[in-house]
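What follows is a short report on a single structure.
Every protein chain of the complex appears in place save one, which is left out.
By written order: A and B. Residues from 1 in each chain.
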Amino acid sequence: MSASTIPAAATPAMPAPRPRWRRRLRRYGPAWTGGAIVIAWVLVAVLAPWISPYPPDAQDVVNRLQPPTTAHWLGTDVLGRDVFSRLLHGARLSLLAGFTVVLLGAAIGTTVGIVAAWARGIWDEALMRLTDLVLCFPPIILALAIAAALGIGTRNTILAMLVVWWPKFARLGRALALVQRSQEYVEAATVLGLRPSRILARHILPNTLGPLAVLVTLDLGNAILTFAGLSFLGLGVVPPTAEWGSMVAEGRELVEQWWVAAFPGLAILTVVVGFNFCGDGLRDWLDPKGRSR
Amino acid sequence: MDGSLPARTGATAADTPVLEVEDLRTVFLTDAGAVRAVDGVSFTVGPGETLGIVGESGSGKSVTALSLIRLLEEPARIVGGAIRFQGRDVLAMRGAELRDWRGDRAAMVFQDPMTGLNPVIRILRQVTEHMISHGRQTPAKARVRAVELLRRMGVAAPERAAASFPHQFSGGMRQRVMLAIGVANDPVLLIADEPTTALDVTIQAQILDLLRNLNAEFGTAIILISHDLGVIGTVCRRVAVMYAGEVVEEAETEAVLTDPRHPYAWALVNAVPRLDSPPGAGLTSIEGAPPDALNPPAGCRFAPRCPFKIAKCETDHPPLMEVAPGRRARCWVTADGRPLPPPPVAAEAAARTPEPGAPPLLEATGLAKHFPGARNSFFGPRAVVHAVNGVDLRLVRGESVGVVGESGCGKSTLARLVTRLHEPTAGTVRFEGRDITRASAAEMRPLRPRLQMVFQDPYASLNPRMRVRDILAEPLLAHGRAATRAEADSRVLDLMATVGLKPEWAARFPHEFSGGQRQRVSIARALALDPALVVADEPVSALDVNVQAQVLNLMLDLRQRLSLSYLFIAHDLAVVRAFCDRVAVMYLGRIVEEGPAIALFAWPLHPYTVALTSAVPEPGRERVILGGEPPSTLRLPTGCVFRARCPVAQPACEAPPPLAEVETGRRVACHFPGSFAPPGGKLGG
Partner (left out) sequence: MPRYIATRLLAAVAMAVLASLVVFLISALVPGDPVLAQLGDIAASNPATVLETRAKWGLDLPLWERYGIFLNGLVHGDLGVSIATRRPVLEDIVQYAPATMELATVSFLLTLLVGIPLGIAAAVWRDTWVDSLARAVSLLGVSAPTFWLAFIMLAIFYGGLEWAPGPGRLDPIAFPPEGPTGLFLVDSLLHRDWETFWDSAAHLVLPAIVLAAATIGLITRTTRAAMLDSLGQDYVRVSRAKGLKERAIVLRHALPNALVPVVTLGGLAYANLLAGAVMTETVFAWPGLGRYTFRSAAALDFPAIMGITLVVSATYLLVNLLVDLSYAALDPRVRR
């Protein structure tokens, strides 16, 4: 950010305005790309049963471990199942798990956090200690422990992840609400004699939605990664359910038949990249407006 | 003594101007085009001269300063003109040459002392590093010189200060450090961009004094940027007034203040309330706003708002013309050398006396508020911030009472105690006869419509996600003043008309308005419920001078029409004097003096009031420079709170003085009221 960008001869030359589209592209290109990726995968997840060429559980042991061919676009796995079809169905599970955990966790966590910030006193302290407690474990380890305790299965894994996920949002909701609380327009609302419920709903909550939306979007990627990770470890889904993480686990030692593990992981990568682009774009979009006079 | 600078090499001719600026043009490149921030500015500063640049926000004065020292960052760019420093072409300097020149021959001091110092580096290094990097001193000598500089700038205990970190200092002290950094290499030119805007009045007086001494003792040429003509008047002999990116008047400061030749300068001079203006005189304010910097109008840029314009002004763009020896102005009306007429004297406002024997609208006794601070040690007691320490206040219907003081005196906390945003630690508050000291939110609710508040920050006091019509309708619907949305909407339009906002703006969001307009919305919101008392917490402090005048005039007008009472909190004495019937002066959470506004500012009795009024930078006012800093609110001094800084403190002051009535209607908390005579005798009439 050096400051000597002056033309050598100080002749009066009014520079032309930069092309608007180039700047727009650089700023919002990634965000739109991310959005497109996410929407594409959501469509895939919804339409999976109709667009996948084979049923995900259909075994064809004779044709096991075939490389990608025209019959099987992404090859077959150790039991002869079509990788591509399993991939499509895996999208359903991953996206479902991710959305459930993050949206529910955010809803619960933020509400608790905002209420604690408004109520203050002992409720606030109690909440802080509780979130501290959960946050002193690395998330995946704790999720692992709980999931192991509850037993294998998608529902139990989601539950375990929920327990681990909500404190982050409680913390954020509380921090945002505290900032809002000392804003002058909240003081003004108090002086106007509005009821606390109205102040919370109309004045505090809407102004916390922005940063919240950013965190939710970025976190969707994290949740999918964690769920896939837990499945990889054998805790997530029950075989023979098609899930990206467990698919990679099945193929993790098959270096020669790399397609079994590579493609599911690639799917995860693209989804998470999509959410990250969206989240970053959302953050950039909100920021200048928030700072504008 | 050690640490003095070696003799400057390459002496220049004594009359080469230090700085020559010719037709400087700077633009901001935006998506919409090039915004002309500085559009043809020219001036000259000779050796040892002082020049002020005054203008409101958006006038281009700060951008000019940054252009002079080549500190512009993308998307700003200098696109025309010439800058010569002692004959050298500044615009042609690149890289190493530019770096050599900056901080050595020419230096700059910025506005905000709180953020200008690096929080993780010790003061000493921040003062010495550029002395060493420019090769002016060896590290050892630089250390000695740094301590000496700090001492000269008035930093207490300079050796210890040098070893400390910035966060351990107050704003005033930090600005002194910034000044020390600026003059460390004995520059020929010092540019100060609003150096005192963020500081209290008494501290401001100290810093301006320092600047004056710098110029007098060392012959450093100074360019002082400010929005306050009074500030410039205390330091600079000449001033350039900027509007819409151009210099519109350039003359001796004294001349501009007494006899402005450009209508904008005229408006600036007359919009500022002064402590010595006749009582009841209104503030001159001009409607409108500066022109669009993307497409300035064809003729004179001030023409759309000018009360004196003639036909030529709208078509021909006036150049800077000489209207008198040593004076230039950019105006067709005064081009032939005639002066501008004085402002119309407003009709004397009907003297409002409160009904005798009326019960007080607001009564506060012994109010105190202590906040818990950080814990010093794990097992030690929590620190306590003593924001308000025993305040008695009485306000009768129809009265307008002002509370003044510098930062930390507790006036904002007082405002929040009175409106029950905070609960008092001690004391009582009665509103319309009812004790609201411990009232719960539910108990307060029916009283709220009668007791409203206007806040300081026009940007933070409106919910950015609500449209104006929703903001104004909300209280009406919540308190049942309007049964349906349609009823509320019609009331909203009435309110907007009352405060001078166009009805078609009702669907806009706050960020689409200017600061002054947002403050009008705040006022409208406060009026929505027909209050009896409006507590205004620094309502105009964040506004430009002209906008400030507009809003104050509005508030005065409303007071007349709606018979409102005000509790007006401010730090600007002249504003309070123009607006209020009675004034209370606060210091460290206590009221030290109280009385009728005119009398209090004309014949202040408490030494602090004397210092405060004399510190206001108005020309011709002799300043009392109050030493020291206000003590911390964490540990209250025993005895009189002002004792440590009082010029006439005596041993008797160890006993805290009560707020006692000294003359009719005047109360002073001092053992020796009136013993500290204001310099220059009594002020104004």
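Everything below uses one rule, namely that contacts are C-beta pairs under 8 Å (C-beta built on N, C-alpha and C of every residue); 3 or more make two chains touch, one makes a residue touch a chain.
This structure is a prediction, so every number in the text was calculated from the model and none was measured.
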* Which of A:Leu65, A:Leu79, A:Ile108 or A:Ala262 sits in contact with the chain that's absent? -> A:Ala262
* Structure fact -> Out of A:Ala40, A:Leu65 or A:Leu142, the sole contact with the unshown chain comes from A:Leu142
* Can you list, in ascending order, the chain B residues touching the missing chain? => 69, 71, 98-104, 107-108, 110, 112, 115-121, 129-130, 133-134, 165, 167, 178, 181, 374, 376-378
* Asked: At which residues does chain A meet the chain that is not included here?
  -> 1-3, 26, 132-133, 136-142, 144-146, 148-151, 221, 225, 228-229, 232-235, 245, 248-249, 251-252, 255-256, 258, 261-262, 264-266, 268-269, 272-273, 276-277
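Note that only the chains that are shown with their structure count from here on.
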* Structure fact -> Between the Cα centroids of chain A and chain B the separation in whole angstrom comes to 47
* In the complex, go through chain A and note every residue touching chain B. => 1, 3-15, 17-18, 20, 23, 183-185, 187-196, 198, 202-203, 206-207, 289, 292-293
* List of chain B residues in touch with chain A within their complex -> 25, 27, 29-34, 70-74, 77-82, 89, 91-92, 94-95, 98, 416, 419, 421, 441, 444-449, 451-453, 455-457, 459-466, 474-475, 478-479, 511, 515, 522, 525, 529
